[in-house]
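Only one protein chain is missing; all other protein chains are in place.
Note that the chains take the letters A and B in the order they are written out, and that residue 1 is the start of every chain.
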Amino acid sequence: MKTVGYILQRLLYGAVIVIAVLVLNFLLLRLAPGDIADTLAVQAGGATQEQITEIRRSLGLDRGVAVQLAAYLGQMLKGNMGTSLYYNQPVLQLIQDRIPATLALVITALLLAIFVGTLLGVSAARNPRGWISNLVTVLSLVGFSAPVFWSGIMMLIAFAYWIPLFPASGMYDVGAPATGFMAFAQILHHLVLPAVSLMLVYLAQYSRQARASMLDVLGADYVRTARAKGLAERVVIYKHALKNALIPVVTLAGLQFSQALAGAVLVETVFNWPGLGRLALDAVLNRDFPLLLGILFVSAVLVVIVNIITDFSYRLLDPRIRSAG
Amino acid sequence: MNSGWRLFVANKGSVGGALVLCAIMLAALVGPFVYDVLPFDMVSAPMTPPGAELPLGSDYLGRDVLAGILHGARVTLAIGIAATLCTVFIGLTIGAVAGFYGKWVDTLLMRVTEFFQVLPPILLAMVLVGVFGPSITTIILVIGAVSWPSIARLTRAEFLRIKEREYVLAGRAIGAGNLRIMLRIILPNALPPLIVSAALTVGVAILFESGLSFIGLGDPDVISWGYMIGNSRDKMFDSWWAVMFPGLAIFLTVLSLSLIGDGLNDAFNPKLRAR
Partner (left out) sequence: MDDTPVPLLQISDLSVEFPTSAGVAHVLDRISFTLGDGETLGIVGESGCGKSMTALAILRLVPSPGHIAGGEIRLRGEDLLAASEERIRDVRGNAISMIFQEPMTALNPVFTIGQQITETIRRHQAKSAAEARAAALELLRAVEIPEPQSRIDQYPHQLSGGMRQRAMIAMALACQPGILIADEPTTALDVTTQAQIFDLMRELRAKFGTAIILITHNMGAIAELADRVMVMYAGRKVEEGSVAEVLARPGHPYTQGLLECVLHVEEEMPDERETLAEIPGMVPALTGIGRGCVFAPRCSFVMRHCREESPSLFVVGEAHTAACWLAVEGPDRPEENSR
């Protein structure tokens, strides 16, 4: 019963955040330079004053602010995010087309980072003076300090130019099959460099966190008890110790998704990866605010969803949280 | 403070970092006077590789890369520090108020903080720069507006912790007002982790600024390292030096800041030093 209450509470809370983002969007939209009606008029090649007034009326710009806000909220929540000024298509459609590419990139990078990072961290904790531990230290410094777009470019130069192993840009080869296994394999081939560039940043943090929490846990009494029961070392480490050590790592993962989306913007630019990040960049350069704000909104929703998911993973891992409610 | 200083010096990494940072700051201050080339001037054939004439080569427009790095150092460091001051100011204020007053003030401010943490930083920055235009001032304020949550949380945690200490009660007993207590009593004791965090924040601000300049949202009249990388991106295969060296500069600067941050951490918390 407590769990149901908790789920409802989190969903409600997420909804509040989403609405807050929309309000922010609305404010920014009004702050944006240039009157929308004027902009539209210019794009249409000029308009009379009457036509401009008509556009204003149809956009609801002649009514009071509160009404506009309500109308805006209503529209956005129904999925109508307006029309892109530049592409002249519904914003929602544009975003929908690009989401899979971004999600593929970000989720791959984060999962890889967590998986490899945890393995490295566990090894490093078991041999605190070994080379893996030193690697983790170096990695965490490099991963934090190297700008993600720069490491992306370095990887491009190294692995797409000097040693041409991977394609230099885009998600598809020109003239490649659109469906089937070959299409999938080819996307994967294009995915490698961008995903690895993005992963490096987070790999640094996860391996460092995993090492620290594993070191903590390995010194714990219950690990000694597990050994005293005659359990194999592998069981002691990967069952008893790891489950406890993962708790801070999962917490970290929850906080990362928002940052990872930001990193994706840069990586997508470097690799010409057709995702939301590239779209956002185009939108900003084209002063296409409906599109830009639509992307901001969708990103926020994604982050809220991921946060709820990691919250639950956290509760699954640690029964003490469940009891506390 | 002596023992702290000794601990800092004992950490070879942080000493190295401090040295590198000093070198960079020196280059920023003095470099442009010593190396008398302007970064936007076209001084040689486009895409000349590094050599005797141009130590770091030239980009696709024939502009000197080394000049760009030296001039860009000033901009990058200045923006990094200014943005950090902005971030710390906002974050400290919000965190202190939340931690000190507690209850509904705390809850409200924490909700606001979480709200800001939901929005991907670069996206929000892009939107704000799009709305307000790409000038140095805007960039500094935007970075500040986006990066304050972690400092706020840290400050809040420290204030919550210190609030219950005896010397705070003693302060109240002699009739000190809230503001005075916050500023004169709690804040000085909360400084150590904040200083460490500030060092790292400068690094984050530099990364942020270079990211924005890279995608073309920086101030176009000013040369910065991110700007250089973004500019030469299309010609990266033929003039890799034009993208590698500015990136290396960013990397070294942020690296030295992290090492210094680590060293400061050790100096302030000898007990927590995990080896």
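Methods note: a contact is a pair of C-beta atoms (placed from the backbone, for glycine too) under 8 Å apart; a residue touches a chain by one contact, two chains touch by 3 or more.
Note that the coordinates shown come from a computational prediction; the quantities given were computed from them, not determined experimentally.
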- Task: For the chain that's been dropped from view, list the shown partners it touches.
- Result: A
- Message: Just checking the interface: what residues of subunit A touch the absent partner chain?
- Response: 220-222, 224-232, 240, 243-244, 317-320, 323
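As a working rule, only the chains that are shown with their structure count from here on.
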- When the C-alpha atoms of subunit A and subunit B are each averaged to a single point, how far apart are the two points in Å? 23
- Query: Which positions of subunit A touch subunit B when the two form their complex?
  - Reply: 17, 20-21, 28, 31-33, 128, 141-142, 144-150, 153-154, 156-157, 161, 212, 215, 255, 258-259, 261-263, 265-266, 269-270, 280-281, 283-285, 287, 289, 292-293, 295-296, 299-300, 303-304, 307
- Of all residues in subunit B, those that touch subunit A in their complex: 114-115, 117-124, 126-133, 203, 207, 210-211, 214-217, 226, 229, 233, 236-237, 240, 243-244, 247, 250-252, 254-255, 257-259, 274-275
